[in-house]
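Here the structure comes first, spelled out in structure tokens, and everything after it is commentary.
As you look at this complex, bear in mind that one protein chain is not there, while each of the others sits in place.
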Amino acid sequence: MFKWIHKFGSPPFVYGFSKALSPWIGLASLGLFAWGLYLGLVKAPPDYEQGEVYRIMYVHVPAAWMSMFVYVVMAISSAVFIIWRMKLADAVAEASAFIGASFTFLALVTGSIWGRPTWGTWWEWDARLTSELVLLFLYLGYIALRSAIEHPQSGARAAAILAIVGVVNIPIIHFSVEWWNSLHQPASITRADGPTMHISMIIPLFVMLGAFQLYYAHHLLVKLRVVMLERDRRTKWVAERVQNGKL
Amino acid sequence: MAEWLSMGGRGAFVWSAYGITAFVLIVNWVWLKHQVRAAATKSKRLAKPNKTYDT
Amino acid sequence: MTSVDAVLSAIDLTSWRGETCVLNEVSLSLSAGQILQVVGPNGSGKTTLLRTLAGLALPDDGQVMWQGNNIEHDRSTFQSQLLYLGHKPGVSGALTPRENLLAFLHVRQASPDLTQLDDALDALALGERKELPCRWLSAGQQRRVALARLVLEPVNLWILDEPLNALDVDGIAWVVDRIEEHAERGGMVLFTTHQPMPLVRRQAQQVLLSEVEMSS
Partner (left out) sequence: MSTEQETPTVGIWQVFSTVFVRDLRIAFSSWSEGLNPLLFFVLVVSLFPLGIGPDPRLLSSIGPGVIWVSALLAMLMSLDGLFAADHRDGTLEQWVLSGQPLSIIALAKVCTHWVRSGLPLVLMSPLLGVFLNLPTTALPVLVVSLLLGTMILSLVGAIGSALTLTVKQGGVLLALLVLPLSVPVLIFGAAAVQAVVEQREALGQLALLGGGVMGALALAPVGIAAALRVGVSSGD
């Protein structure tokens, strides 16, 4: 039979680890979501300036934060894949791409929904929203490049290089968009989270952020299993798992 | 209850934002489960030792 | 199977192309003065093996060793001692044969000896076409321009992927002479071919690549 020995993270171990851990992480994420929604939508007082609509912040800010966080995870795992050629690191990047794009899309949609009542327009060339838009293009570029190259191994290495080039550019893009925004935008529009917020408004934000993080962790662990199954279908350890029904 | 739902007249925005977020997260999760099942069944079918490797 | 004085050796090279396994734990070794032919039916991974040995393609598993150390650790010293000629001509159509060869010589050698350039082109019956852009040359003639590098570059290892393609009888004879000379001078040659390679003075060992088990 074929020997498929990875240098470091060996798939059989990670597969078992993921299968054991992911249900619990999923449950924890669900719990945090419920608690966060309760705190954010029911307990937290209305904002003196924006009234109730600021509650959109509890989904917009975590989504925006996750969109950045997941891209950094993708870039780091891509670097590990390029330098030490660990196939598992590439699986992490591949598994994170689509969920990262979803978070960015969410940040954009909830941002524009939030902008409608506060700024009066569906799309506001606000610095943060514009950076999110560019980040969405970076994600789509990564996904498109990986699927466009027929040879999967080359596609993975090309996409990894793109992720690294992308992460180097993200701060530059963000800085230039901030600067561009301040140039054309008189700084008269105050954002909801400008003034100091009451503590009971901030707690739900962190709870929701925790929920999003756990959701991503759960998604990553399960998607890793899928990617490993697709790649290692011919190997012994998959056959063993099939025999004793532990797939 | 009704007053809470109306969200100070801004209910449409708040609930649509939460609705879209829930929709996207749930769709991602459901699609993920589908992918797991598909990968598992394909592996079961292929990895049977006595099975020749024709699809 | 790697003999002690092996200069180039491959250990358990494994390569996948998506779902199909192209190279399955291939090992071979090549020592000074040796000529090795890789034999196998179409699709048995000959080209992938040669490209992996040349350091063009990365194996999914296994290693390629040059003078004892992995080529990935010091790629440039290995490749400066190597001449790889693949399926593609390796010659730019917009440039004349001279310009093409001059560019390679100046990049690969600090002070290349240009006196033999014209003699090499004459020997390959390209004399009067020296000033013609290569796109006007036939495939066989373009192949000859690339083959001229065999005599112009003082390298140790030749990896030739079907060098006789598109060559006429004298072209084949010329290549065979060069290979035999190179081996006699202590150089190494690794090649594949679909046409017979009429070696006279030295025989080529053979490595057989079995038909790879077709996967799903």
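Labels A, B and C are assigned to the chains in the order they are written; within every chain, residues are numbered from 1.
Rule of thumb we're sticking to: a contact is a pair of C-beta atoms (placed from the backbone, for glycine too) under 8 Å apart; a residue touches a chain by one contact, two chains touch by 3 or more.
As the structure is a prediction and not an experimental result, all values here were calculated from the model.
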Where does the absent chain touch, in terms of which shown chains it meets? A, C
Of A:28, A:41, A:76 or A:134, the residue in touch with the unshown chain: A:134
Option from A:169, A:200 or A:243 whose C-beta touches the chain left out: A:169
What residue numbers in chain C mark contact with the hidden partner chain? 7, 32, 47-48, 51, 54-58, 67, 75-82, 84, 86-95, 99-100, 103-104, 106-111, 133, 154, 156, 185-187
Missing-chain contacts on chain A, rising order, are 82, 134, 137-138, 140-141, 144-145, 148-151, 153-154, 157-158, 161-162, 164-166, 168-169, 172-173, 175-177, 179-180, 183
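Just so we're on the same page, only the chains that are shown with their structure count from here on.
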Mind checking the centre-to-centre distance between chain A and chain C? Centres are C-alpha means, answer in whole Å. 46
Just curious, how far off is chain C from chain B if you go by their C-alpha centres, in Å? 52
Where chain C touches two or more other chains, by residue: 215-216
Which parts of chain A, given as residue numbers and ranges, touch two or more other chains? 233-234
Would you mind writing out the residues of chain A in touch with chain B in their complex? 37, 41-42, 46, 51-53, 55-56, 59-60, 63, 98-99, 102, 105-106, 109-110, 113-114, 116-117, 215, 219, 222-223, 225-226, 229-230, 233-234, 238-239, 242-243, 247
What does chain B use to touch chain A in their complex? 4, 7-11, 13-14, 16-18, 20-21, 24-25, 28-29, 32-33, 35-36, 39-40, 42-44, 46-49
Residue ranges of chain C touching chain A (in the complex, touch as defined): 14, 16-18, 21, 24-25, 58, 60-61, 215-216
